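Okay, handing you the structure first.
Rather than the whole complex, this shows some of its chains in their spots.
As written, the chains take the letters A, B and C, and residue 1 is the first residue of each chain.
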């Protein structure tokens, strides 16, 4: 049996309406294509993405910083309570075959860093861009729409799985 | 919508035949009653429990110590790769509403400790017993069979959820 | 240059007077013999041990669960803030060549478990004792006094270093 594709959606625990709309559509697209969504389980981008995925019958996993599963947003079906604070950011991205970042602040940047460090592809929607010692680092793959982000994530996830 | 019951099954990454049989039956019973099984995702008791749950159509989550989801045993449906080594033991028990221990060595004892520390009930099948400063500590609730262990776990999980 | 001996002192964040006295004497003995003390950095046994070590001019390290170094007890000279909650228990024992347990509850038991799992010797003063599946597990080495505990810890730490 094939393992299911698991895609992480990362972004701020608080977000503006535009980001919430993007995240919700990312969640919907992932569910329509049969991918499992993993995220940090809290509000903002995480909640919007889970809401979108749930509405389309998808599976949602929330990897929480605290010890209480009940802190998960209401659209998380499978809450994982780590009790490890922001170290849970690592588990969010390591559990995915590709990562989609929507907006986000420094916590999101830590997740992007961990993903790139481990060779997990990162697709960005209105998110960070990076320069290293004055030279642009183009590792974050830009997307212009939720559908394009999900397309790219699923294609790159397949390649990653093949290794 | 009610959150699903999530029960952890813990025990050695290597185990004898008797323990494997107990763990497999625990997995079967959990699946029959609609509970989600969470474990450490590797071999021994973890694999036997996942095999039992999968055979009955249950959902299995494996929270792995390493960074590679492919290290999960073949009966794990949802692998969570933490990259945090034995610290993942904490996430296994914190994610559950009750814990069933089958046999096990010091890693299992660390999981029992974390569960009891957080007030999560622990049911034991052929596992550790404890004395503190010369006085017996009877926090680990003994069970004589897999079915009894699952009965007790699900009852105590309900009580925990009510808090 | 030889690395210094680092010995962990573990026990409850709250403790009775007898345990505090034992822990303080353990700290004093460690400092007198030139060992560095590592602990979880908070109150109770941890604070008493650090107070004893500091009084004798020893070095004290506190590995804290939270993100704020200022949560350390006043006798911690080198606070390490992990932000990882109880997962810091692992770092406390993995950083030591031997562990001395004074009293303690389930958190202490998790530390004992992690130490024994990794082959780090554990000396016990009025602490847990263990049975596995009905058979006594005598891995925790009993001591009758702080001086005896420190003697045994330093001897076993040397052997561990030789490996």
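Following the convention adopted for this analysis, contacts are C-beta pairs under 8 Å (C-beta built on N, C-alpha and C of every residue); 3 or more make two chains touch, one makes a residue touch a chain.
For clarity, every value in this text was computed on a predicted model and none was experimentally measured.
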{"item": "Total identical subunits in the assembly as filed, 3 in place", "value": "4"}
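Rule of thumb we're sticking to: only the chains that are shown with their structure count from here on.
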{"item": "Magnitude of the superposing rotation for chain A and chain C (Cα, nearest 5°)", "value": "180"}
{"item": "Greatest separation from chain C - chain, by CA centre", "value": "A"}
{"item": "Interface composition of copies chain A and chain B: same or different, split at half", "value": "same"}
{"item": "Gap in Å, rounded to a whole number, between the CA centres of chain B and chain A", "value": "28"}
{"item": "Whole-Å gap separating chain A and chain C, where each centre is the average of the chain's CA atoms", "value": "40"}
{"item": "Multi-partner residues of chain C (at least 2 other chains)", "value": "84-87"}
{"item": "Footprint of chain A on chain C - complex, ascending", "value": "67, 83-87"}
{"item": "Partner chain B, residues of chain A touching it in the complex", "value": "3-4, 6, 36, 38, 59, 61, 63, 67, 69-70, 77-84, 87, 90-91, 94-95, 97, 118"}
{"item": "Touching residues (chain side chain C, partner chain B) in the complex", "value": "84-87, 90, 103, 105-107, 109-110, 112-114, 116-117, 126-134"}
